[in-house]
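Missing here is one protein chain; the remaining ones are kept as they sit in the complex.
Chain naming follows the written order as A and B, and within any one chain the residues start at number 1.
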Amino acid sequence: MKAFLTSTALALTLGLAAGVSAPALAQDKGSAETTPATYQPDPNAKEGDSIVITYKDDVSTLDPAIGYDWQNWSMIKSLFDALMDYEPGTTELRPALAERYEISDDGTVFTFHLKSGVKFHNGREMTAEDVKYSLDRVTNPKTQSPGAGFFGSIAGYDDVAGGTAETLSGVEVVDPQTLKITLSRPDATFLHVMALNFASVVPQEAVEEWGADFGHHPVGTGAFKLADWTIGQQLVFEKNEDYWRDGVPYLDQITFEIGQEPIVALLRLQKGEVDIPGDGIPPAKFQEVMADPEQKARVVEGGQLQTGYITMNVTMPPFDQKAVREAVNMAINKDRIVQMINNRAIPANQPLPPTMPGYDKSFEGYAYDPEKAKAMLAEAGFPDGFETELYVMNTDPNPRIAQAIQQDLSEIGIKASIQSLAQANVISAGGAKDQAPMIWSGGMAWIADFPDPSNFYGPILGCAGAVPGGWNWSWYCNEDLDKQAAEADSIVDPARQDERAKMWSDVYAKVMADAPWVPVFNEQRFTMKSPRMGGADNLYVDPVHIPINYDYVYVK
Amino acid sequence: MSSPSQSSAALATGSAVAPPAPPARRGVFARLVRRPLAILGIVIILVTVGGALFAPYLTAFTPNDQMFDGLTLEGAPMPPGEKFLLGTDLLGRDLLTRILYGARTSLIIGVVANGIALTIGTLIGVTAGFYRGWIGTILMRFTDLMMAFPALLLAICLAAILSPSLWIVAMVIALVNWVQTARVIYTETSSLSRREFIEAERSMGAGTPRILFRHILPHLLPTIIVWGTLGISTTVLLEATLSYLGVGVQPPTPSWGNIIFENQTYFQAAPWLVFFPGAAILALALAFNLVGDALRDILDPTQTGRM
Partner (left out) sequence: MLAYVARRLVQSVLILLGVSLITFALLYILPADPVRQIAGRSATPQTVENIRRQLGLDQPFLVQYWHYLTGLVQGDFGRSYLQRTEVIDLIVARLPASLLLMAGAIVCELVLGLTMGLVAALKRGTATDQALMVSSFVGVSAPQFVVGLLLLYVFAVRLSWFPIGGYGTIWHLVLPSLTLGILGAGWYSRMMRSSMVDVLRQDYIRTARAKGLKRLTIILRHALPNAILPVIAMIGIDIGIFMSGIVVVESVFGWPGIGQLAWQAIQRVDIPIIMGVTLVSACAIVLGNFVADLVTPFIDPRIKLQ
């Protein structure tokens, strides 16, 4: 999950490409020999010109090993490349710096054949040594990468993470164009991991030259180069003329203006001063924009690999009783909560968002039924309800959503008092075993790092996360399910991917049977573009290049 | 509104040039009601107190009821109208009801927080001014230290640590707000205790408690009353600001500040959600300022200064 915290606008403006067929993505992974990219260049695309994009919050760093924010996620994708990538606007994996790859039959050895002639922005050619260096660097605790844990399946990870080794024993340079990665266990998600920003290839000499300031002087192989950065004001990206992919990027220059309130950004867009408001359409302007056909035509809507949920701490009475948790699931009026945030979300009934493989369309979940919920509470020994606490992050709209939840709970007799705190305090409360009985996840909610069902389990519903300081705020730990999850993730055979998705659906169905969460909604993202912007809509709500795929959009 | 003649810089520097005030005289109230602005202030305060006390009888709704018909189908709040006199908020609650109940929050915090702040300030100021010496030095240096804190940042940090409830917010505000009172009281006490009649008492063998309670405190009373009244205004504003930043009184307890916090994203489409509670904050703070200022003129014609 990205540390997408921060601004009020954000919480309501996240989202992804609904028009995109995501469910197909799982099949692609693990194929022994991959076909070349299927992306067809846009016949109308024009080269040249520059655009202006705004963000509210500062860009913290452009170091791919560290950046994990709303703003820098897609910027880093345009400055750097990893071995793998996704088809633009979709969640379908494709090879990037790796021209092709092979996977051993047992799924533990990945051999990547690198593209030749790929140059870093500093002119040097990229080799397998650079890839190895980059992986060693991101897993080294000195780098303090928030993404280090993703590489846990690489052999030798524990030694590097523990500080006893400087280099991953499982990553081996065969020759300058070939890299062999050995895993300590089969990992069906490994190709997705190799497409993460954290797996981006960086040149050792530049990292060493800038040291801790590499994040402000990024050197990668990406479609754009950083030309200028005035902290707190703007960043300018320039086209990388030597980019290894043919034809892209289309734009000569992108200017990111920082510190712009979403509402200001939208007004400036309406005046023609801005091309894309990076934080989307703010709630206050939403109805106005949607009421005007001309503006509405330029709105792009997309789904998002995100779920907003309430956690119930299963180790704290009375939530240690399943009946109580089920009753809470039936008590929440999700439709009203969705209405309250201007229908910019879809009510949810399971942890996975609809565009994720493994999402079960036929799953019914718990229907809204306060009467039955009340009866169940009475049966569980709480005819008069009980008192509890609901933790929530203190930026709008989260306290409002918490109040709606509070009202729903009071209907069945549960008196929840709201603890509206700074994000860091809520996270700490969730990571303490006996502190937060209930948490509304808004503002800190899980957004998938990569489009794979496993990404919603491990840290937030598995036993591994149910530790002090962990992210499994419901402290739900079901070892049988952990086993089933591990089994599903060991299926690397592409022919068995449907089976794998089924297994995951089953895992989440069983989770919901125990009801540690109330899945509330999946956010929809709404963004807007200026009339001159061209390119398919799904590029503007790209599920991976969140929020926008800068490499493929163009000016008409 | 006659203004005192003393240069206000005196107070800011904490140097004692002002002669001590005489003890409070009778008929303060009678003199107060002769001033139209003070009357305005008193009326506003009475209306607010009345609204807070009789809120359940003044409105047909309850403050936390999120009504189904309180929102449009698109989830927008209702404008002021026949059913909802001041419209509804983003959760479909009646705004007028929330403002009335919000008055309770403002008044409780205004009185409680300010009471604590005044007590701390007076204790520290009197102790430092009376004993001077090293106790006085330490206390006043500590006061200087508190003056150097960016008050709002300090309050936000404290609120984050103590996870806010109504009483915690009151305490946080008190912890930030006692400083000014302490400085004023210190100045006055130290100049008082140097005066002849105190020296005389002392030489006649009067004990410390007797001097403090019989002579010093009565002389300080006007100042305490004036600063107490003016301080409520500061407190009301600070509570509103903390709640506006989302670190104040916890929802769903209505506070004028958190009503604005919750609704401000809509302020272009529904400005009433911001301006009605905003006007309420302004009116109450103004009222206490007007009354406090009038009291200052009546009780203490030689003093002036910033809150």
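We adopt the following convention: a residue touches a chain if its C-beta (ideal position, glycine included) is under 8 Å from a C-beta of that chain, and two chains touch if they have at least 3 such contacts.
Since the model is a prediction, treat every value here as computed from it, not as a measurement.
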Any idea which of A:Ala148, A:Ala188, A:Met376 or A:Ala485 touches the chain not displayed? A:Ala148
Quick one: which of A:Val52, A:Ala429, A:Ile491 or A:Met512 touches the chain that's been left out? A:Ala429
Full-complex contact with the absent chain, from A:Gly48, A:Gly259 or A:Pro531: A:Gly259
Footprint of the hidden chain on subunit B, which residues? 1, 3-5, 7-10, 12-13, 15, 17, 37, 141-142, 144-145, 147-153, 156-158, 160-161, 163, 233, 237, 240-241, 244-245, 257, 260, 264, 267-268, 271, 274-275, 278, 281-282, 285-286, 289-290, 293, 304, 306-307
What residues on subunit A make contact with the chain left out of this view? 1, 3, 5-6, 56-58, 60-61, 63, 66, 68, 141-142, 144-150, 152, 158, 161-163, 212-213, 215-216, 230-233, 258-261, 263-264, 267-268, 395, 422-425, 427-429, 431, 449, 458-460, 465, 467-469, 471
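Just so we're on the same page, only the chains that are shown with their structure count from here on.
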What part of subunit A is in contact with subunit B in the complex they form? 8, 263, 282-285, 287-288, 336, 339-343, 394-397, 399-400, 402-404, 406-407, 417-422, 425
Which residues of subunit B touch subunit A once you look at their complex with the stated criterion? 64-66, 68, 71, 73-76, 90-92, 160, 163, 246-247, 250-252, 258, 261-262, 264-269
